[in-house]
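Removed: one protein chain of the complex. Kept in place: all other protein chains.
Then we have subunit A:
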């Protein structure tokens, strides 16, 4: 079974900061992944009202895909589009991604809510994906 994942970081001002795809993916599906994930942002807001936790589990489903979300204290959303997957590995993936995001934020040259263009960040996220998702 081919496993594909689409990961996106959406800033507090609702602008996309970072996106990545893991696993086997076809170019024509990328736009659909992007659309589904960003459409789920409203549901993330609804879920935020109901809980104080950071990890929101699955907020939306589309055909076979689930969209899971994790919200940081400063309202930056980490979104993952995935097929059925254990919650624990996704939670660990999100937590580690949050740590790397904090490290990016600590860089005084990085402007909060601007796109994350660092190659090192990209490499680290891909390593995390290999560790927890693939």
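By our rule, a contact is a pair of C-beta atoms (placed from the backbone, for glycine too) under 8 Å apart; a residue touches a chain by one contact, two chains touch by 3 or more; residues count from 1.
As a convention for this text, contacts and distances are computed from a predicted model.
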| item | value |
| --- | --- |
| Candidate names "Transport protein particle component", "Proteasome assembly chaperone 1", "Phospholipid-transporting ATPase" or "Elongator complex protein 4"; UniProt protein name, chain not shown | "Transport protein particle component" |
| Contact with the hidden chain (one of A:33, A:77 or A:98) | A:98 |
| Option touching the unshown chain, where A:20, A:41 or A:54 are the choices | A:54 |
| Missing-partner contacts on subunit A, residue numbers | 12, 48, 52-54, 71-76, 95, 98, 101-102, 105-106, 108, 112 |
